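Step one of this worksheet: look at the structure below.
The complex is shown incomplete by one protein chain, all other protein chains being positioned as in the whole.
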Amino acid sequence: MTQTRIDLEQLAAMTGREQLEAMLDGRLPPAPIGLLVGLVDFEVRAEGAVAVSLVPRPEHYNPIGTVHGGIHSTLLDTAAACSVHSTLAPGERYTSLDLTVKFLRPVTVETGRVTALGEVLQRGRRTALAQAQLRDEAGRLLAHATSSCLIVPPAG
Amino acid sequence: MTQTRIDLEQLAAMTGREQLEAMLDGRLPPAPIGLLVGLVDFEVRAEGAVAVSLVPRPEHYNPIGTVHGGIHSTLLDTAAACSVHSTLAPGERYTSLDLTVKFLRPVTVETGRVTALGEVLQRGRRTALAQAQLRDEAGRLLAHATSSCLIVPPAG
Amino acid sequence: MTQTRIDLEQLAAMTGREQLEAMLDGRLPPAPIGLLVGLVDFEVRAEGAVAVSLVPRPEHYNPIGTVHGGIHSTLLDTAAACSVHSTLAPGERYTSLDLTVKFLRPVTVETGRVTALGEVLQRGRRTALAQAQLRDEAGRLLAHATSSCLIVPPAG
Partner (left out) sequence: MTQTRIDLEQLAAMTGREQLEAMLDGRLPPAPIGLLVGLVDFEVRAEGAVAVSLVPRPEHYNPIGTVHGGIHSTLLDTAAACSVHSTLAPGERYTSLDLTVKFLRPVTVETGRVTALGEVLQRGRRTALAQAQLRDEAGRLLAHATSSCLIVPPAG
């Protein structure tokens, strides 16, 4: 955490994977959403594969006493979008076009720690398709998502 | 807010709309997710139509400096699911099967207050389809969602 | 139908709406899929609004004796994609990125003629979002779809 912060020129020269790893080792600031919601153990497992976890708490609940679907969506969107981010060449950017979430099993504090694993299914020049799976520690599938991203080529 | 809390037997005798209104006037506890994320001005506009708002803050940001898609999803899922909730007969319950979000414009603190309006498009005996639209104060469409719900009939 | 066919240079100078209207009056060839599946009464109702109909036949059936979801999808994809097509400036092209269909009621030959109405919900510079609704003659909603399209600007 004593490492020097990265300036914009350095950022543009890095691959997406290098940017994500710089965020992990503190050379780039962390994502505020992660602190708000309680995302933990973000990990770039490979180019195009990213994992992120969360321990459900009562603060995540909807009125019917289970974790709100927005929390599943936050985990799955992070895993899917960052798996695409990890494939970017220097100067490339991306934006998420959509997120399709399927809720398969309710999640509560009894579920314990849950992990979303995002993977790139297809990477084109202009678009990418990723999927993400949310599982509990026993490996049961709790929710599933797909997400399409638009790839923005380097300017000039 | 000095009103008496509702017990489980009373809850089962209420329509979905009455349950949501009891949450609004403090006879039922509020949804924890709303406090965590900052949902405000939840409103049942009609049976099958619900609105909820949020004022974007830096805590909602992803690493690229815009509001994280999980926040859009939380707003849209709340508006869509609660619009279905507002159509429930006493004893009926529901569960969300999916949420399909389309991200149309980036949201930042400069966007100002945003409002998700959920509406039931079709209500069958076993399933319901809702849509939700996220707009800024000028009425521009920022994101769109559809959500299917499973209706669980009263036991017995 | 005695009108002269249009060459490629003329095509590039036409708006999307003019192209669709040239197909309707026979100056451009009709879409083969329409003949195969039995699409009828294609109509550009406005810039960004297109309708197309079909009369269900036993040939459209799946093994369980109702119209196969691929037929709903063909109608809804045509209505959604062509509503985006009708907004194109000369030289612009588009491609469909996705189609999300919700099946709400079974369709059979007893349903009679069904009509898909496509409408553009948002038209950006690089992307567009359309929805389409499939209804019977009594106006009941049978299926619903959303579709995102990528807009390809004129070359050069």
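For reference, chains read A, B and C in written order, and residue numbers begin at 1 within each chain.
Criterion: a residue touches a chain if its C-beta (ideal position, glycine included) is under 8 Å from a C-beta of that chain, and two chains touch if they have at least 3 such contacts.
Since we're looking at a predicted model, the values are computed, not measured.
One of C:Leu36, C:Ala138 or C:Ala155 touches the chain omitted from the figure, and that residue is C:Leu36. Checked against the full complex, the candidates A:Ile64, A:Leu104 or A:Val152 give a single residue touching the omitted chain, namely A:Leu104. Of the residues in subunit A, those that touch the hidden partner chain are 100, 102, 104-105, 121-122, 124, 127, 129, 141, 144, 146, 148.
Interface residues of subunit C with the unshown chain, by the touch rule above, are 19, 23, 28-33, 35-37, 58-64, 68-71, 73-75, 77-78, 81, 93, 95-103, 106.
Annotation for subunit B: contacts to the undisplayed chain at residues 97-98, 100, 126-127, 148, 150.
Keep in mind that, in the parts below, only the chains that are shown with their structure count from here on.
Per-chain CA centroids place subunit A at a distance of 35 Å from subunit C. Residue positions 100, 127, 148 of subunit C are each in touch with at least two other chains.
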